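Only a single protein chain was left out; the remaining protein chains are all shown in position.
Right, chain A next:
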Amino acid sequence: MAKAKTNTEDYLRMYRQMVRIRTFEDNANQLYLSAKMPGLTHMYSGEEAVAVGICEALTDDDRITSTHRGHGHCVAKGAEFKEMFCELLGKAEGYCRGKGGSMHIADQSHGNLGANAIVGGSMGIATGSALRAKLMGKDDVTVCFFGDGATAQGLMYEVMNMAALWNLPVIYACENNGYSEYTKTEEIAAGSITARAEAFGIEAHTVDGQDVLAVNELTQKLVARARKGEGPFFMELMTYRYHGHHVGDINREYYRSKDEEKDWKDNRDPIIRFRAFLVSEGIATEAEIEAMNAEIEKNATEAVAYAEQAPYPPANEVDMHVYAD
């Protein structure tokens, strides 16, 4: 079981993980804009405290399922830059041998069951993982990440019903960034999101998704209770995506104002907030934080350079892995 994150070392690690996500995304965005990256990608920037606050409360035995906006979950669950950038560029050393790309990226060795490009598509998988844990007498917990847009998918209600009937160790983590792709969620979602879980008798919490400590503290409690068979639980994490729905969603004023974006970035950024906390509490100096940021940036730059030079998968891999032996 993961230990409570209450000491200096844990705080610094959480800060570091958040900066790693932001740095990864900045580099991924640059790769896309410079036409070096194939396909499309969805940036997690702005939502770092959600992935880190939750994943830091989990062990490698605990599973997560992720979304099309999955880089942040992947980093937070323990993945390395080199294999991630290789995957984004479709290279053989990527976590999925270049067959998954941005929307299917995952490092299974840390319990990440994969990013999923169908909105709401992994809710069955996460709940099934929790069912397996219960049936096989394991005490691992599965966290199902999804966005507010995915709450319109019927699958969620089917699996929450079964998770509640059978007390499964699953935590539904709704990253509410306010937008379902290119539409304000308040225009397309009736009622409150937590009420939907509560209708099944599932205990639901709303938490500030820009406050990594609040997210982590709540997750620690819920994970511990889920391990004891008190689950499932539902968390609504109020957060914000800095970029558009995907990297090509540049001219988005028809659905979201620049003033709103500026307000979130200037006043509610999870990294700026946590950095100020670390300095004010004397956990780290500005100089130490700058050094940490610089080191992460250097790691990312090196990983990108490595991935750009890395070989593509050989042609004979195209029909490998269709079926398992």
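Some notes on this structure:
By definition in this document, contacts are C-beta pairs under 8 Å (C-beta built on N, C-alpha and C of every residue); 3 or more make two chains touch, one makes a residue touch a chain; residues count from 1.
One rule holds for everything that comes next: contacts and distances are computed from a predicted model.
Matching "Segregation and condensation protein A", "Pyruvate dehydrogenase E1 component beta subunit", "Sugar ABC transporter permease" or "Cytochrome C" against the UniProt entry of the left-out chain gives the name "Pyruvate dehydrogenase E1 component beta subunit".
Of the listed residues A:F81, A:Y95 or A:F274, the one in contact with the hidden chain in the full complex is A:Y95. Touching the chain that is not shown, out of A:L33, A:I118, A:A276 or A:A305: A:I118 (per the contact rule at the top).
The chain omitted from view is touched by exactly one of A:R63, A:K77 or A:R256, namely A:R63.
Within the complete assembly, residues 63, 65, 94-100, 104, 106, 108, 113-114, 116, 118, 121-133, 135-136, 142, 154-155, 158-159, 161-162, 165, 320-325 of chain A touch the chain that is not shown.
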